[in-house]
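Heads up, one of the protein chains got dropped from this complex, but the rest are sitting where they should.
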Amino acid sequence: MSSLKHDFFDANTGIIDRRMFTDEAIYQEELKKIFGRAWNFVCHQSQIPEPGDYFMNWIGEDEVIVVRDREGKVNVLLNSCPPRGNTVCRAELGNTRSFFCSYHGWNFDLNGSLIGMPGEDVFYRSGIDKKEWGLTPVAKVDDYKGFVFATLDPDAPPLDEYLGWVGRLGIDFMATQGEVEFLDGVQKNRIQCNWKIAVDNLYDWYHVKVSHGSAMKLGVLSDESMSPMEQMVMLGEYGHGIGGPGISEERYQESEERIRTGEGGKIWYDRDVVKRMRPGVAEQLGPVGKRSFGHPNIFPNLWVALTHQVCLRIPRGPYETELWWFAYRLKDAPEEENLFYQNSQNHLFGPAGLLEQDDGENWSHSTRGATGTLAKTRPLNLSMGLGADKMSQDPSGQVGVETVVNEHGQRWHYQSWQEWMNSESWQELMTNHSMPPGEIV
Amino acid sequence: MSSLKHDFFDANTGIIDRRMFTDEAIYQEELKKIFGRAWNFVCHQSQIPEPGDYFMNWIGEDEVIVVRDREGKVNVLLNSCPPRGNTVCRAELGNTRSFFCSYHGWNFDLNGSLIGMPGEDVFYRSGIDKKEWGLTPVAKVDDYKGFVFATLDPDAPPLDEYLGWVGRLGIDFMATQGEVEFLDGVQKNRIQCNWKIAVDNLYDWYHVKVSHGSAMKLGVLSDESMSPMEQMVMLGEYGHGIGGPGISEERYQESEERIRTGEGGKIWYDRDVVKRMRPGVAEQLGPVGKRSFGHPNIFPNLWVALTHQVCLRIPRGPYETELWWFAYRLKDAPEEENLFYQNSQNHLFGPAGLLEQDDGENWSHSTRGATGTLAKTRPLNLSMGLGADKMSQDPSGQVGVETVVNEHGQRWHYQSWQEWMNSESWQELMTNHSMPPGEIV
Amino acid sequence: MSSLKHDFFDANTGIIDRRMFTDEAIYQEELKKIFGRAWNFVCHQSQIPEPGDYFMNWIGEDEVIVVRDREGKVNVLLNSCPPRGNTVCRAELGNTRSFFCSYHGWNFDLNGSLIGMPGEDVFYRSGIDKKEWGLTPVAKVDDYKGFVFATLDPDAPPLDEYLGWVGRLGIDFMATQGEVEFLDGVQKNRIQCNWKIAVDNLYDWYHVKVSHGSAMKLGVLSDESMSPMEQMVMLGEYGHGIGGPGISEERYQESEERIRTGEGGKIWYDRDVVKRMRPGVAEQLGPVGKRSFGHPNIFPNLWVALTHQVCLRIPRGPYETELWWFAYRLKDAPEEENLFYQNSQNHLFGPAGLLEQDDGENWSHSTRGATGTLAKTRPLNLSMGLGADKMSQDPSGQVGVETVVNEHGQRWHYQSWQEWMNSESWQELMTNHSMPPGEIV
Amino acid sequence: MSGVEQLSVQERMLLKHEVEEFLFMEAELLDSRCFDDWLSVLTEDIHYWMPIRRTTTAREVEREFTKPGGMAFFDDDLDYLKMRVDRLRVGRAWAEDPPSRTRRLITNIRVTDIKGEEVAVGCNFKLYRTRLNSEEDSWIGRREDTLRRVDGHFKLARRHIFLEQTVILSQNMSSLF
Amino acid sequence: MSGVEQLSVQERMLLKHEVEEFLFMEAELLDSRCFDDWLSVLTEDIHYWMPIRRTTTAREVEREFTKPGGMAFFDDDLDYLKMRVDRLRVGRAWAEDPPSRTRRLITNIRVTDIKGEEVAVGCNFKLYRTRLNSEEDSWIGRREDTLRRVDGHFKLARRHIFLEQTVILSQNMSSLF
Partner (left out) sequence: MSGVEQLSVQERMLLKHEVEEFLFMEAELLDSRCFDDWLSVLTEDIHYWMPIRRTTTAREVEREFTKPGGMAFFDDDLDYLKMRVDRLRVGRAWAEDPPSRTRRLITNIRVTDIKGEEVAVGCNFKLYRTRLNSEEDSWIGRREDTLRRVDGHFKLARRHIFLEQTVILSQNMSSLF
């Protein structure tokens, strides 16, 4: 039975069979079933404001051109030219009038349509249907509040439905802060780890004190902000999730009170509460969401960080992942606020980041270790908090669990991954996938 | 049915399934069914004039020693020593009295026979049949007008029959010019492309203006010579072909006339016609062949270029091809003529060549692009001129089509490749292979 | 039938199918069936004298920590941490109080037991059985005269039984010389060869004069010692063997006589006979063993060299082997004796060794050559001395053959390898494996 | 480069030698892990910067680097550099425990300008880093350094690092350039 | 090397410095893609040559390189070098669009001879080239340059390049050495 096909994760015990990280066949299947089906983040509207502006990205191992056409529409096109499959664009970004292939000179419009072929009539005498031989567009493109996503699967549900309230909330954390403007410059580097381990880690508030012990001792970030006792988890359909710091309504009101009485800043999250007190924001985030300061992951691989950054984890084979750090500023925010964030953006994450430089070897060794003849048979334990928490459904419909450091997010990530891998189509996935537990068993 | 086993190329539409470029299993099969069966060019007689002279080459991924023995015979021997399979020769070329293995000192004569073993009688007491343990010779070696070929398959037809009139004509283009003497020095470099894409490209007169646009703008080569409207294609059994510039009998006679009246040189091909007016040459090339100035490919991978050069495309895995550029001079040609060609030989092709340096990335990206999950499912369009041309059988028996830039050669290359791959033996191939279309549909 | 599963070696002809060197599936099977079952040498007691001293080694592709605990017991632990499989130790050697994982800070005692987890009670609220989640110990650890071995297979026979008299004799060659003290510093380098070819070579006294011809001509070692006519072979159950110089009882007594009369040193082996004349030594080595000065191999991959060194050949894929050269001194030997050996240790073997630097390319080319389409089908000839020798069973029970240079040891190595590969378990191997021939056919 | 051209060739040679002595000493401090000593040859106001590089078409090649004040891999003042050094002391700086082994090949040293006490120096570099079982990383590029004479000795007042790579091929950049 | 030995060590030092200034400036022109400026430091009669290297036995090692006037990877006069530069301007020089990122590490500079206005200089080099998503090529070898003084400034009159590689491991050599 296909539903038994992949059985690497046991939701009842939180035990993982680590072969999921190193098997080449599994990886090939992931490219089809995960990246080939999901809505993948490709860029933010503000990165390509003008007609002809383009930004290159990857959907699994397919390279795509994300380009704004003359009508202002964003198109996502496969970077592959019909005659021999040559790439028609080799820059990472730029502005162009059309895409001219360096092999035979076929020329494509900003929407991918074939607008020129050298000697079309003289050489292609039996004619060729130009409409049929443009650059292949992805199945669907849509954006949520400026964040552009694309999917290769025509059967994928609409983006809004795909994101669900958790995915949307993850983006709202950013979008409700004001007009988001992505900065020029994406930090890219490669880590010899499986992409799922990189994603797993964004939910991992247990590793911070140890993996990033040096940064904490230096006070790069405040102790409390880096490993707070109060945690909150929200899980969404199809694998989205938010995990990390989160506080009770009571604490939230205390914070508001501090801020009103000019004592804001006493606790690290006051800085965020201030913003959420701006008109309409708390309402948009909702009574549960507003109290979370955690890490959203838009399944499969978009991490929304607290530093006005998002990080894509692009698979490059079972043993390698490319990290892309995007940063943004708030157009209308006071300059010092943006400078405060840019400071973090240039010093915490990325290959030279005071935090992230210490992650790489742990991830690569966790992946590499999975190749040993004995090692690959040893179970991995992700049982932290398993069955220990109840999720409270808020009247608003938002469901969150207020708890301590845990591995709910990671388990949800792997469980969802397994459901995607065990479904042969979107239809099957829609019917088979688990709903986020109202109560985590 | 084996004939359906491989179905990557559709002759009716000219559409290719690009997985043929990246699949490792396909590649392993090619090594057996294509390179393991074909007559492969190994070197020219003039490269190893003296007894003991040797030149190393590859047949697929088997390294062979091409060596002239004391009787003046050229032997082609597998570079693999019986006790442990060590290589007995590690130089690219040289002169030797015998091949002495660096592992245990077995010594082999220039014809591969085992002539010495340290302590043969003392240690090999049960005896060993020296005749049985020499270096493995290839199945057959033969040459056509000095061009030496070898095949690993004893069932291969004789070289002459294998080449057929098209393969022979390709070599005659060179041989009829005078005594060919290969120059010392082969330019070797690696391109991350599939070998078939490199072969495909030699027929490709469509890419020249674009891929080599810079060279043309500089007038490295004359516009007319690089992308002439008048083209001629000749296709031969088993996959050989000649494609490129070719002119009508009328133009040919105009050229002869110009030359007679001392106005030769007006048009680029006058330079070649002059040579073909030498006694006997036109007759040897035939009424059709003499009017072609195109690119022959001796299937699978020997390109005969117009610059007094031949280029081997040696497979190094699905994703890599090694290019070997051999150059020759005409022993009796005026020095300035040879200098003219050497100039091209050192400046047009090879990794630093003003033309070829621009090919590599197109080929490697066309190959690499075939790995994307979506990209690999997209068809490639090789339909240029499909069904638009008629082939005229000349009374002489030569069949050529006079036309414009087209993809007849490439389609023939892929169609033949598929027939080789779908045949389990030479016998099957001989019965199954298509005859070159008297009329291309 | 599983017993037919692998048929790469023909004991009747000494012919090998070289695909055993390059097939990835074979290699993966070797990791399980050979390295996953055998007793593997991990280090010598003297390398980790103090509690907390550790030395890292590999069992196939599993990295293990070899560490002495507070009770003085040596533990061999898998370097893989339960939560994500991260490595808990990244140094090659050192001394520590515990193993602290850099990912989440789990802390393990010197016997592998989990002694600390950050926030165990607060975060792991459903509790976790610490006893179940320590570092995985190997199945068995034992030592023979200070040489520590470990096996991953609980069904493996006791070390003594596994070694048998030949394996034990190989170690006795070292142990009977006095108290062995391993030196600080292991020479490690990688050769692009299959590990079996490296092992095969240690029995190979045929290659010396040729592969190491330069060293011999320089007199780095005496001609006689490097390729003596008198050879002796002893073969042990499960693939152990000793091959190389060995002399008759008569010669042995002549040597003793020379030494007694102060004329010792005339012949190279007098140096060893001297030591064997020390009280009890000859008795321990036995009437046959004492007359051998050959190369023992403890199956699968531990070579005991004559230079007070042992060499591990660690597999790194079918095409790569890592060589680890360990050296020792005799605690109570005169300083000049130890200096004499250290001189050899620093100049004969290892990547810069005057002998070994010439081996690498022969081994890598013998492996690489096995990939050619034709080459891989060519048989390798290991028939030297096949059926030409009789083994004489000594009253003591020791069985040795006195002969000349031969390939008995190599054939035994490959035959045993095949028996291991054709057995699905230790039980099957114990019942199926051949006994060393009382008479080699 | 007026500043430089006013010098005689002998003066330039001498200056070049002094610069070289400083740069080689400074590189050796890093290679031999004397990080505190390294901090001591920096000026208080040092700017240590490595922009992000991107592949662009020939036509838009001026967009190759991110701009000062924008996103970067390094954009440090002395405090940040101190943090990078201090973290090695406080422990749990896993990227450097076990310590990396590095070697800096500094070549093509050229004095490009002189202003008062400051000398602008360009050089090419290959920073080689190997860890554990000889895992290897190489970072290659150009540096624009400014050396300032402080009581007779050079100190490093500015270091702008221009890597050739776009995607960083290593799992971190825990080394200093 | 008589030419050199007639000089005092001080003179050699000064000459070495001048040579170095020239070679580093020239390398920087190429690395920073100032190709026209680079052409301007060549003499009219420059010979720019890279022979083909082959693996031979120790016994026949004199056959290692192809001979002058024979087959070569580069055998250029000024016109050919101009073409290599001009092609970048005229467009459709795909090997260099997007432009490669190169870095020349020039080391072991030694003055080997002096004849009138000409100085023969040997050096070792590593030419690093990366393109697109950090695809990497490295070409390593030795150069024999001849510098000629033309109105007080050096110009490059001869460049013979001896790569260590036999098979060129890259898909092209669109860079200048």
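By written order: A, B, C, D and E. Residues from 1 in each chain.
Rule of thumb we're sticking to: a residue touches a chain if its C-beta (ideal position, glycine included) is under 8 Å from a C-beta of that chain, and two chains touch if they have at least 3 such contacts.
Quick caveat: nothing in here was measured; it's all calculated off a predicted structure.
Taking every chain of the complex into account, the chain not shown here touches B, C, D, E. The missing chain, though absent from the display, is touched by one residue of C:Arg258, C:Lys275, C:His347 or C:His433; that residue is C:His347.
Within the whole complex, the absent chain has one touching residue among E:Met50, E:Ile109 or E:Leu156, and that is E:Ile109. Listed here are the subunit B residues that touch the chain not shown: 90-91, 102.
Mapped onto subunit E, the interface with the missing chain covers residues 9-10, 12-13, 16, 53, 55-58, 61, 105, 107-110, 122, 124, 126, 140-142, 164-169. Although one chain is not shown, part of subunit C still touches it, namely residues 90-96, 183-193, 210-215, 217-218, 220, 322, 327, 342, 345-347, 350-352, 354, 356-364.
As a working rule, only the chains that are shown with their structure count from here on.
Listing every chain that touches subunit B and subunit D alike gives A, C, E. Chains touching both subunit C and subunit E: A, B, D.
When chain centres are defined as mean Cα coordinates, C lies farthest from subunit E.
Under half of the residue numbers at the interface between copies subunit D and subunit E are found on both sides, making the touching surfaces mostly different. Simply put, of B-E and C-D, more C-beta pairs touch at B-E.
The distance from the centre of subunit A to the centre of subunit D, with each centre set as the mean of the Cα atoms, comes to 34 Å.
Multi-chain contact residues, meaning those touching two or more other chains, occur in subunit B at positions 90, 210-211, 358, 361-362.
Residues of subunit D in contact with at least two other chains: 55-57, 92, 94, 166-169.
Two chains count as a pair here when they touch; such pairs are A-B, A-C, A-D, A-E, B-C, B-E, C-D, D-E.
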